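Only a single protein chain was left out; the remaining protein chains are all shown in position.
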Amino acid sequence: MGILEVKGVGKRFGGLQALGDVNLSVQENSVHAIIGPNGAGKSTLLNCLVGKLIPDTGTVMFDGQSVLGRKPHEINQMGISRVFQTPEIFSDLTVLENVMIPCFARRDGSFRMHAIEQVAREGSIIEQAETMLADVNMLEKRDFHAGSLSRGDKRRLEMAMCLVQEPRLLLLDEPTAGMSRADTNNTIALLKEINEKRSITMAIIEHDMHVVFSLADRITVLAQGTPLVEDTPEKIKGHPKVREAYLGEAQH
Amino acid sequence: MLGLNRKDGVLFLIVVVMVIFAPFILNPFPSDSSLAQFNAGYPDLMQRFLIFGIFAVGFNILFGLTGYLSFGHAAFLGAGSYAGVWMFKLLGMNVLYAITASVLVAGLFALFIGFISLRRSGIYFSILTLAFAQMSYALAYSVLTPITNGETGLQLSQNDPRILEGASAADGSLPVPSLFGLETRATHTLDLGAWSFDFNAGYYICGVIMILAFYLSIRIFRSPFGMMLRAVKSNQQRMNYTGLNPRPYTLAAFVISGMFAGLAGGLMVSMDPLAGAERMLWTRSGEVVLMTILGGAGTLIGPVLGAGFIKYFENIFSRINDQVLHQWFAFLPDGFENAMVFLVHPFVGKGWHLTLGILFMLVVIFLPGGLVEGGQRIGRLFRRKKKTDQAAGTAQGQNTPAE
Partner (left out) sequence: MESFIIQILNGLDKGSAYALIALGLTLIFGTLGVVNFAHGALFMIGAFCAVTLGRLLTLSHEVLDPSRTDFLGNPAMVKVPYIYDIFGPELGATIIDWTVPLSILFAIPVMILVGVVMERGLIRHFYKRPHADQILVTFGLAIVLQEIIKAFYGANPIPTPAPQAFTGSFDFGVLLGFDPFTVIYPYWRLIYFVFSVVIIAAVFAFLQFTTFGMVVRAGMADRETVGLLGINIDRRFTLMFGLAAAVAGLAGAMYTPINSPNYHMGMDFLVLSFVVVVVGGMGSLPGAVLAGFLLGILQSFASMSAVIETIPGINQVVIYLVAIIILLTRPRGLMGRKGVMED
């Protein structure tokens, strides 16, 4: 039994069968990559997991509970965090505040009317956020406006915002898209560290084979809305079907 | 102090001091001088500064923090006013009844309108609030006449039950709103040499409440709740994926700001027990938008400044007529004098709205942070100048090359 069990998920948009009968099992503490050519349905699948889309058929179980029909914030409260393709942060707030917000969300749930308490008095929350920022080497930027950060820093900040919630499952949507080689390698190192140190389960959607093969324990190849194969990176590398559907294509 | 940090504490103290000494501060000119007409220290106007200050402070909690632009807040002001007058009619003339009722009624009304309007965002939200406010206005004028007394407006009458106070005054005059017997219109005039200062009970009642409201607003701004509201403005998507539900946060902000508006309405009728439907007109809602943005949306003191600024303009600037202008420009040769008067004339007196409109546009275009940002920029300019002066001085003193 994996921590995330996707069974028979299908989704149609008008005449387009974006997903058809996807089965997927993500094991606890593993890094599971989902790859596939453009239009394979990777993003649709991800959106079905976080509550942005509701699949037409099938079930999505997280830790024995169904996530279907729940709102994104409810699913997050169950322990699933998401990193976006372009970092989604609170640009108008400071770096520290960005990290404090998930701390509050974790402590107080999806809504609490704490209008009279003062942020400055929330010592434990501030400490928690600062520790997290130190972990991602951003403590010296704590009072910067998040919007003024470099792209790499924004990515790290977003990662910090997800990690400080101590999620049971971290979903990453092309975390290195558009990054330079050096930034990509930094991100890989960061993710590796996260996975090892914090033992957080990850599901990564990624285009970059370098990222996938350096991180993943298991890989699912998606093509035209259905999983082609699921196996370890070594096996995937040599798999003829995958070469045909994906790697062959990538050599153009 | 009071759970505020140093900076906020100082700001709060300044506001408290200003409110207490406003009757002096706003009356700088001797009462028989020609400049006396620019004195703003009369009770009626000072009360309005405070009441609209409260209105704008509340509006700022919604717009300044969450970025939701409501064009219908006058509806809550109006609802609060009606509720207040009804309390005077039914219960008695103590302003506490009126204020309590107006806050509650406006809060419920805001809960209803907010619940529906907040299902949309952006311009749709603005139009929904606008539509609700216009509806309230139209209904207050027509169908709801039994409650609002239609065009005439709701006012006190001899036959009101006032169950907590019994029969009205024996001499047949209408009773006056009061706080435990202290009439809001009671005024003590202090003559000091050529100056004359008015100390009005109603003003100080408003003052205390305004200080409380301002304090509450500081606390909200600095609270986790306030931080969440800024997060709503910044990125709702991220909020959702951080396990937070933006809707109740925004609704809470909407209701709080509606209650502030209701409070303002309740105070208005406590000073002058009369409520009319035109208080709900959407241009009235526009006025509070002007105040908040002119002063500086999202800043603590901005809305208060904006409210004071606009009300001062409305009451004082509008009194500048050609005669005054001629006095001002009397030092110029006749031809120039007339030319200047001709040029300035459209912008003052009855034309003050024009000046206001232009000013507002300039602020939106060049100073999104309003007067507060303007002040900060000027402050920074001076500080930087000082710093470079100092730097230049030390550089010279040490006689070291610049590089």
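Some points to look at:
Each chain carries a letter (A and B) given by its place in the written order, and its residues are counted from 1.
One rule holds for everything that comes next: a residue touches a chain if its C-beta (ideal position, glycine included) is under 8 Å from a C-beta of that chain, and two chains touch if they have at least 3 such contacts.
None of the values given here were measured: they were computed from a predicted structure.
Taking every chain of the complex into account, the omitted one touches B. Within the complete assembly, B:V289 is the residue of B:L77, B:L179, B:M210 or B:V289 that touches the hidden chain.
Across B:V15, B:A40 or B:L130, the single residue that touches the chain missing here is B:L130.
Of the candidate positions B:I147, B:L164, B:L343 or B:I358, contact with the unshown chain belongs to B:I358. In the full complex, subunit B touches the hidden chain at residues 67, 69, 116, 119-124, 126-128, 130-132, 134-135, 138-139, 141-144, 282-283, 286, 289, 293, 346, 350-351, 353-354, 356-358, 360-361, 364-365, 368.
Basically, only the chains that are shown with their structure count from here on.
Each chain gets one centre point, the mean of its Cα atoms, and the points for subunit A and subunit B are 46 Å apart. For subunit A in complex with subunit B, the touching residues are 50, 71-74, 76-77, 81-82, 84, 88-93, 97, 100-102, 104-106, 108-122, 161, 165.
Those residues of subunit B that touch subunit A in the complex are listed here as 3, 5, 219-220, 222-228, 230-231, 233-235, 237-245, 248-249, 252, 256.
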